[in-house]
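Up next is subunit A:
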Amino acid sequence: MRRVLSVIAGLIAAALLWEGYKAAGDPEGTVLFGVRVLPRADDLSMPHLWTILGRLTDPEMTGGRPVWIVVLDACLFTLGITAAGFLAGTLIGLVLAAAMQRFRIVERGLLPYVILSQTVPLVALAPLIAGWGGTLMPPWASVSVIAAYLAFFPVAVGMLRGLQSPSAAGAELMRSYAAGWWRTLVKLRFPAALPYLFPALRLAGAAAVVGAVVGEISTGTRGGIGRLIIEYSREATSDPAKVYTAMLGAALLGLLVAGAVSLLELPLMRHRRHVEVVTL
Partner candidate 1 sequence: MRRVLPPVLFGLLALVLWEVFVTAGRVAPFILPAPSAIGAQIVEQKQNIWDAALASGANALVGLIGGTLLAVLAALAASRSRFLGEVSIPFAAVVNALPIIALAPILNNMFESTSSVPRRLVTGIVVFFPVFLNLLRGLREVSPVHQELMRTYAASGWTFARKVRLPGALPHLFTGLRQASSLAVIAAVVAEYFGGLQDGLGARITSAAAFTAYPRAWAFVAGACLLGLTFYLVTLLLERLATPWKQRLIS
Partner candidate 2 sequence: MTAVVVSGLTKVFNQGRGDEVLALSEVDLTVGDGEFVSLIGPSGCGKSTLLRLIADLIEPTAGTVTVADRPAAQARREQEYGIAFQQAGLFEWRTVRRNVELPLELRGVSKAERRAKADRMLELVGLADFAGHYPGQLSGGMQQRVAIARALAVQPPLLLMDEPFGALDEMTRERLQSELLSICAKTGTSTVFVTHSISEAVFLSDRVVVMSARPGRITASIEVKLPSRDEAGRQAPVYFEKITEVRQALRA
């Protein structure tokens, strides 16, 4: 509840800032030493908020469907790609975490690369994965690969921390029950890891959204919200409000995914403590 209120308060503050700057700012922007340091405030660069909202109900092109339906459609398309990537990434992350927990040598050899993979902008690979679409897999799946690549990391690291979180006493207790590795994993390590898993899943969800949006743009996959942003931004000179509607769609997508992951966590985390998970 408090969360919703604070988000609404933040939105109102952002809206006031937007309209306030539009009213007070120089329409041509502020240029210092030949560099424009404050943006243009004219209707072409910063349309009024009501213009943007109004644009949602107007048809996309003359005689076409209203913009909000087009945007929603694109959102759902990208949501599908994101979900596929998120699931694949989570699965890979979980398997990697279990393998690293089971075998010290795998952890030693692999973990540095897992961490390394996040410090380097491998999402830059996206244009190269484009080649896979249409040959190895359908084009949308190549975007999911990128989303999965971004999503696996927080899960792998968060889950590894979680699996390693039970005390030595807990592990010894399981040993005294003559429980093998698998039963220890299911009965002790996995439940103990849940408080670590969910914050990691939230990070993974956000990362998968970014991966899907960036992936669509660089692979040129049609039908999704990322592609819509690029298409609409090309029309910005004639129809400035349009690109903002696509932007709203991207934000909606982010919220949808974050909300879905939070819903997942609700029934399982009711009586559990919450932990901070730092993955990098």
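In this section, a residue touches a chain if its C-beta (ideal position, glycine included) is under 8 Å from a C-beta of that chain, and two chains touch if they have at least 3 such contacts; residues count from 1.
As a selection rule, all candidates are chains of the complex that A comes from, given by their letters.
Quick caveat: nothing in here was measured; it's all calculated off a predicted structure.
This complex places subunit A in touch with one candidate out of 1 or 2, and it is 1.
Residues 2-3, 5-7, 9-10, 29, 35-37, 39-40, 44-46, 105, 108-110, 112-113, 116, 118-128, 130-132, 135-136, 202, 205-206, 209-210, 213-214, 217-218, 226, 229-230, 233, 236, 240, 243-244, 247, 250-251, 253-255, 257-258, 276, 278, 280 of subunit A are the ones that touch candidate 1 when the two sit in their complex.
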